[in-house]
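All protein chains but one are shown at their positions in the complex.
Now for chain A:
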Amino acid sequence: MGRSSTVKETQALFQSLRSAYAATPNNLKIIDVFVGFAVLTAIIQVVYMAVVGSFPFNSFLSGVLSCIGTAVLAVCLRIQVNKDNKEFKDVAPERAFADFILCNLVLHLVIMNFMG
């Protein structure tokens, strides 16, 4: 009895999650797909490292950290562009995107240097 109610509750939970997420605007969904892609790439690299070994370590670090860094920066962009966020009302989305580009530039410059 209790178990079926929890199963029903979990199903209701996932339903409401899905319906709430479907309501987000399209540009935010694109950013979410990008974040998911970056994280997936990082996971693939970690699995590859587990299979093949971690030499040279700096290449592995730079690869994984570039994926995670891009994901983090995309999440920051999403936070700043989201219209529901009251704190960032007066930040133009173009400004947020320019900051995102700048930070990515620095990140990838460091990655290129570190990759060896």
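Following the convention adopted for this analysis, a contact is a pair of C-beta atoms (placed from the backbone, for glycine too) under 8 Å apart; a residue touches a chain by one contact, two chains touch by 3 or more; residues count from 1.
Note that contacts and distances are computed from a predicted model.
Missing chain, UniProt protein name, picked from "Exosome complex exonuclease RRP44", "Transcription and mRNA export factor ENY2", "GDP-L-fucose synthase" or "dolichyl-diphosphooligosaccharide--protein glycotransferase": "dolichyl-diphosphooligosaccharide--protein glycotransferase".
In the full complex, chain A touches the omitted chain through residues 9-10, 12-13, 16-17, 20-21, 23-24, 57-58, 61-62, 65, 68-69, 72-73, 75-77, 79-80, 84-85, 87-88, 91, 96, 99-100, 102-103, 106-107, 110-111, 113-114.
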